[in-house]
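Yeah, one chain of the complex is gone here, protein chain that is, but the others are all in their spots.
Should a chain be cited, it is by its letter among A, B and C, assigned in written order, with residues numbered from 1 in that chain.
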Amino acid sequence: MIDKRAVSAAAAVADVHDGATIMISGFGEAGSPIELIHALVDCGAKNLTVVSNNTGSGRVGLAALIANRQVAKMICSYPRSANSMVFPELYRKGEIKLELVPQGTLAERIRAGGAGIPAFYTATSVGTVLANGKESRTFGERDYVMEHGLIADFALVKAEKADRHGNLIYNKTARNFGPIMCTAAKVAIVQVKEIVEAGELDPEEIVTPGIFVNRLVIVAKPAQESQLVKEDRSYP
Amino acid sequence: MIDKRAVSAAAAVADVHDGATIMISGFGEAGSPIELIHALVDCGAKNLTVVSNNTGSGRVGLAALIANRQVAKMICSYPRSANSMVFPELYRKGEIKLELVPQGTLAERIRAGGAGIPAFYTATSVGTVLANGKESRTFGERDYVMEHGLIADFALVKAEKADRHGNLIYNKTARNFGPIMCTAAKVAIVQVKEIVEAGELDPEEIVTPGIFVNRLVIVAKPAQESQLVKEDRSYP
Amino acid sequence: MSAPAKANYGWTREQMAQRVAADIQDGAYVNLGIGIPELVAQYVPAGREVIFQTENGLLGMGPAPMAGKEDPELINAGKKAVTAIAGASYFHHADSFVMIRGGHIDICVLGAMQVSAKGDLANWSTGEPDAIPAVGGAMDLVAGVKKVFVITEHATKSGEPKIVEQCTYPLTGKAVVDRVYTNLAIIDITPEGPVVMELAPGVTFDHVQKRTGTNLSLRTNS
Partner (left out) sequence: MSAPAKANYGWTREQMAQRVAADIQDGAYVNLGIGIPELVAQYVPAGREVIFQTENGLLGMGPAPMAGKEDPELINAGKKAVTAIAGASYFHHADSFVMIRGGHIDICVLGAMQVSAKGDLANWSTGEPDAIPAVGGAMDLVAGVKKVFVITEHATKSGEPKIVEQCTYPLTGKAVVDRVYTNLAIIDITPEGPVVMELAPGVTFDHVQKRTGTNLSLRTNS
């Protein structure tokens, strides 16, 4: 019988290896899988490439993973949010690499990776420094750059609810990168507040079909990053 | 105030011009907007290019549009279904053109058109006659062909319910090409069984956000193609 | 579930479908082509849960509905009425082919007109001038799904071999087939060519080789 529940967050991330590429959902704190990231801090895998829109804030969640020197490279669109200090500090010291990608291109590269599309063309970034070194091409009367699909070894994603098949629904703007990251990772690990019986989620309403999900972890009351930052918490 | 309701199917398709490219939703009869297609038969626009997965059956719906000699070219994946005779007959006589596209490539080309992506690469059709004349390219160790985004002047789509903003939900496997065709057409015309107040559709559940929809037509009790074919009906 | 009928020799279609079903692991995501492949869904072994995808937008396809309960908006890729299991989901066509092209489906089971020694598959067109070409999702499936199983009669009704050195019909994909299930044998396509993994009861290797258009080898239990 299909049952994707992992016994714990620690068990769910235990096989993340040094040098892995990890996609982490979230736009700021909305949709950021803090508990899974903290399990990854405990797991200790190093030299990671992390694909995530931001770089975390304070010293918890993604920022804690970076502070713990587990991340060699960030692929993201906006590495400096309010209260983000860990990444900027390491970046200025040259101790972490950055691949800066326009947000829509980042999203489309992830979607392409999940869809088996190795490359596509977009007008985004044409004529800017972010197009430097990229192949360009004219279609019709417009110039485009070629961008490559992104895939990952693992995705850490936060959703709202799942069933044992791994079907997912999300909450409001916490949906953001979760659905596409589930498609683009070899192993998608998802934390949810609740796991319901198969059939309880309306099949018209499911956002991520279970085929894209490998492991489920229940975090009934997930921490909110902004609250942890306000309390000046750090992890571990 | 935003209100996308058209007064009738006839009014909704009145500006379809000769030579237009029209996307028509449906996989077989599921999701086929019969009443909108019949309005297009009445409208009489000619020399159309139609993008649709099939070519209709019997002498109603899409088959009626073809039988009425309004379609110069079909872009589709599967032009011969059960009970499809109009297209095969004209095709054998050389009186209608066919661009045959693998189903997933057709879907992705439509999605790309709606997403502002002029071209992408796929492994589908590599090494087959459908790759003839297409640019190919190796990424990693695999060969791919380049495919172009598809856009249309109009889309005729069947959905289940809408609100006045044009937000849509669909019914089961009648969803198929509807959502992506709405994104890829300059003017998306949608027939629904019912239009509800804004706010009645759960924002988590909306499949097509209203931004992709231009005109709504209520067809409370849409005909089923298979039933019309069984009754040997034809249109007009 | 219909009881397998007895064939003159070799496996019946139902037995072929049973053999395919036996090779589908618990928890697999599977797409079944139109025709004989559809029979596979009936033979999932007890204790296994297999999720069927149909490319027209349903994951978790269930069996045909009872007569009178058909919903023309709940159909499979063959445009037949189906049902949805608990835990099913609906999605649009581009998302459906994210599953297929993106390598998320574990197995697809397809019919064939010809399979070559190298695993080329021809199953969409006779290439005849008056044929209406129709490809559907076949090329996407063979390009994107992790394992491609073919289920087919070993030879055509007129006795022409379907497993051949080179396909003469237009290809669906090159070097895409992993395993072929026929009424006579189960044959793996390997880098060394087609290997007979199992013979149907009462069928000899020579019998199979005579009905095959390319050299077969027999699996050796080493």
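Following the convention adopted for this analysis, a residue touches a chain if its C-beta (ideal position, glycine included) is under 8 Å from a C-beta of that chain, and two chains touch if they have at least 3 such contacts.
From a predicted model like this one, the values you see are computed outputs, not experimental measurements.
Engineer: So there's a chain missing from this view; which of the remaining chains does it actually touch?
Structural biologist: Touched by the chain not displayed, across the whole complex: A, B.
Engineer: Just name the one of A:Ala72, A:Leu98, A:Val196 or A:Ile218 that touches the chain not displayed here.
Structural biologist: A:Leu98
Engineer: Thinking of the whole complex, not just what is shown, which of B:Gly26, B:Gly58, B:Pro79 or B:Gly114 touches the missing chain?
Structural biologist: Checking the options B:Gly26, B:Gly58, B:Pro79 or B:Gly114, the one contacting the hidden chain is B:Gly114.
Engineer: If the hidden chain were put back, which residues of chain B would touch it?
Structural biologist: 1-2, 111, 113-117, 163-165, 167, 183, 197-199, 201, 203-204, 206, 209-212
Engineer: Tell me, which residues in chain A touch the chain that this view leaves out?
Structural biologist: Against the left-out chain, chain A lists 27-31, 53, 77-82, 87-88, 91-92, 98, 100-108, 110-111, 122-130, 170-180, 207, 224, 226.
In this text, only the chains that are shown with their structure count from here on.
Engineer: Just give me the whole-number Å value for how far the CA centre of chain A lies from that of chain C.
Structural biologist: 36
Engineer: Could you pull out the residues of chain B that touch at least 2 other chains?
Structural biologist: 108, 122-123, 170-172, 207
Engineer: Which chain C residues sit where two or more other chains touch them?
Structural biologist: Expected reply: 84, 90-91, 97, 101, 143-144.
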